[in-house]
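As you look at this complex, bear in mind that one protein chain is not there, while each of the others sits in place.
On to chain A.
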Amino acid sequence: MSEDDERQQSPPSDLEFVSNKARNCNATGSGSGHPEFQSAYPDQVLENVLENVLHFLTSKRDRNAASLVCKSWYRVEALTRSELFIGNCYAVSPARATARFTRVRALQLKGKPRFADFNLMPPDWGAHFNPWALAMAKAYPWLEKVHLKRMTVTDDDLATLAELLLGFKELVLVCCDGFGTSGLAIFVNKCRQLKVLDLIESEVSDDETDWISCFPEGESQLESLIFDCVECHINFEALERLVANSPSLKKLRLNRYVSIGQLYRLMIRAPQLTHLGTGSFSPSEIAGQGDQEPDYVNAFAACKSLVCLSGFREIIPDYLPAIYPVCANLTSLNFSYANITAEQLKPIISKCHKLQVFWVLDSICDEGLQAVAATCKELRELRVFPVDPREDGDGPVSEVGLQAISEGCRKLQSILYFCQRMTNAAVIAMSKNCPDLVVFRLCIMGRHRADPVTGEPMDDGFGAIVMNCKKLTRLAVSGLLTDKAFDYIGQHGKLVRTLSVAFAGDSDMGLKYVLEGCPQLQKLEIRDSPFGDAALRSGLHHYYNMRFLWMSSCRLTPNGCQEIARAMPRLVVEVIRSADEEEMDDAVEILYMYRSLEGPRTDLPKFVTIL
């Protein structure tokens, strides 16, 4: 196969390319060799070796480092990078990316800043996948995988992927929006080699299209189908057929429109599943008097490979015992949509000895968490979500639960904990008991809430976390916090990459401590904290090393932000207003700034100004 053909047809095999290169002595792969390079090129052998070696380099940080060694390494690294990760879709343009990396098979893109999830800025801010979709279709016809987070994807974009990328295998959309069931219908119909379709926490509009029945007939290569976030009815018969025709299916996460009776029918067809999202986990109400309930326990027992269980969207707790047979093997259990009590949890959790990931609602109370701590010694990740997500709501979990977890689950690496009350003592205890913590996110839902026992701010607790948890890279703080907390973070949080701050701090010093003290800081999101222009200035030395800075409802002025924009030409400084405000006024409502090779983007909505 000649080099000219490679791009249009099958994905270039790496060994093929190397041998072609040996013939043509052309390192850039842009067509057949030029005559002047036909003679022995002394470094050619080294480049061949380098290329073969670089294929084994998978970590993107290592690759970035390798590309900086010299031009030759830069070139070869660009040729051998098959997985392209772009953490901010506006940091680089599709044209630039496709020009540098010519042989990409997997693309991962992230768009909107995380605080957009909480309605802090108007919709239609940007992060459109469309220009990328078009560029990929032209530059990487052999592209196999696309993984998007917080991007707007249209039905047309889905059609583009499906129609122009033959052999497309894997689509993962996390927190995306802009498309509907009709886009899905086209996509699944045209992607004949589809292995993975994962729709996770995305907004899918209901165009009343029966997309499940659009999968091609006959045997399918489907390995993963996740659609638990799709809020519309699906054609169950078609789904049943699809599952029956997918012998490789390992991951299936159903939406809440699938009843437990329907779940049963799917499970008996797919006992090989490793990941199951159970849908509603309640019956469709018409169970006739004489009808026998299916043997749910048996269905679960037959799934001997099941390690990850989720769903339970409209759970009727009477059916919970059905999952007993799989508990002993579970490594991941997501009950975060299941409003169950401690009593209902205990018989389950007491069997889950191997559990590593547990997501749950605070309806289980501190007592439920104590039960978790008693059994789940292998727990690595815990997320406790509130049933009542209001500031002044009930607080069924507290420092008692956190303390119990810290004592029972010593291997904990990641925690997200929503509560109404928390003490420094419990946080300090966790910092000492769980030295492996990498992610610590505590959300005390009452703003500015002090330690209820001592009346003190929560400074010491978070201080202990950054001091004792030497591997910490992600931190989210809450409760009453003074500048002292940020002083601790600046002094000890040397590995912190992501920091989320809300309603905290006293003065500019707080932000200064962090910007001056945390060399690894990449993502900083701050809301409703008294940090102003002076604090912003203190980060000038560091902003090019960061992916982004978000500051909303702080004390910034247009002049202060303008100063930053002037001082740092490669930084895009966006000032975002609420949707109905025509012009910038004296206070900056939202500042969102990020490094970029492209300068101001061209798809600005009316409510954004770039300084």
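As a working rule, contacts are C-beta pairs under 8 Å (C-beta built on N, C-alpha and C of every residue); 3 or more make two chains touch, one makes a residue touch a chain; residues count from 1.
FYI, contacts and distances are computed from a predicted model.
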From "Proteasome subunit beta", "Auxin-responsive protein", "creatine kinase" or "Exosome complex component RRP4", the hidden chain's UniProt protein name: "Auxin-responsive protein"
Sole contact to the chain not displayed, among A:Pro216, A:Pro435, A:Pro452 or A:Pro558: A:Pro452
Candidates A:Ala66, A:Ala502 or A:Val573 - the one touching the absent chain: A:Ala502
Option from A:Asp295, A:Asp318, A:Glu391 or A:Asp585 whose C-beta touches the chain left out: A:Glu391
Chain not shown: contacting residue from A:Phe101, A:Phe227, A:Phe418 or A:Tyr594: A:Phe418
Given A:Asp43, A:Asp117 or A:Glu516, the one touching the chain that is not displayed: A:Asp117
Touch residues of chain A, complete complex, unshown partner: 115, 117-120, 123, 175, 201, 203, 205, 229, 231, 233, 257, 259, 280, 282, 284-286, 288-289, 313-314, 336-337, 339, 361, 385-392, 395, 418, 420-421, 443, 445-450, 452-453, 455, 457, 480, 500, 502-503, 527-528
